[in-house]
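Every protein chain but one is kept in place in this view of the complex.
Right, chain A next:
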Amino acid sequence: MSTDNQTPSADDADPASDAAELQALRERVDELEASLSELDDADEQQKLTIVATQGSFDMAYPPLILGSTAAAFGWDVVVFHTFWGLDILHEKKSKNLKLSAVGNPNMPMPNALAAIPGMDRMATRMMEKKIDENGTATIEELIDLSLESGVDLQACQMTIELMDYDEDDFYDGVTTGVGAATALQHMAESDIQLLV
């Protein structure tokens, strides 16, 4: 009995409840659209994480060039320096990075000759001269530029201790006290991850 009475009354209320439902749906769609555009905005800034593991003169360039250029794009950039890559951030050592003449097939000399003491220094000096002539920036200039443009240059804490370095040995503005977990976290958040 009571159900018979309820059914027609629910039918009577239909136009009003439909309108209310429609209104609620519209509001929900608006809400979702707003949160979606927020997400799009948040996603707009690209993030790049580079892990720099090499400390030879030639291998110091790629992470610095890519990092500073990415910063010019307005990207959020982290370069995590570990093992020999740490020398790039070491104020004194960065000015003395060497190009290896041995085992480098691009060097116009046989390995037996390249192994002679002083050859690395000579190869480095030749490269430095070419870099100067070409108008390519020095490593120090690129580090300054990177820091200036907001690149987060990080020095792996474990390697600092392993190499017996001191936190004061690094350029001002270099982030210390970070480890693999921090690096992984940045990699997970990044659009691009590179190991150099």
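Just so we're on the same page, a contact is a pair of C-beta atoms (placed from the backbone, for glycine too) under 8 Å apart; a residue touches a chain by one contact, two chains touch by 3 or more; residues count from 1.
FYI, contacts and distances are computed from a predicted model.
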Legend entry - Per UniProt record, name of the chain withheld from view ["Molybdenum transporter", "Succinate--CoA ligase [ADP-forming] subunit alpha", "Tryptophan synthase beta chain" or "SirA-like domain-containing protein"]: "SirA-like domain-containing protein"
Legend entry - Chain not shown: contacting residue from A:Ala123, A:Leu145, A:Ile160 or A:Val178: A:Leu145
Inset, instruction - Consider the whole complex, including the chain that is not shown, and state which of A:Ala20, A:Ala34 or A:Ala72 touches that chain. - result: A:Ala72
Legend entry - Residues of chain A in contact with the chain not shown: 44, 65, 68-69, 71-74, 134-137, 145, 149
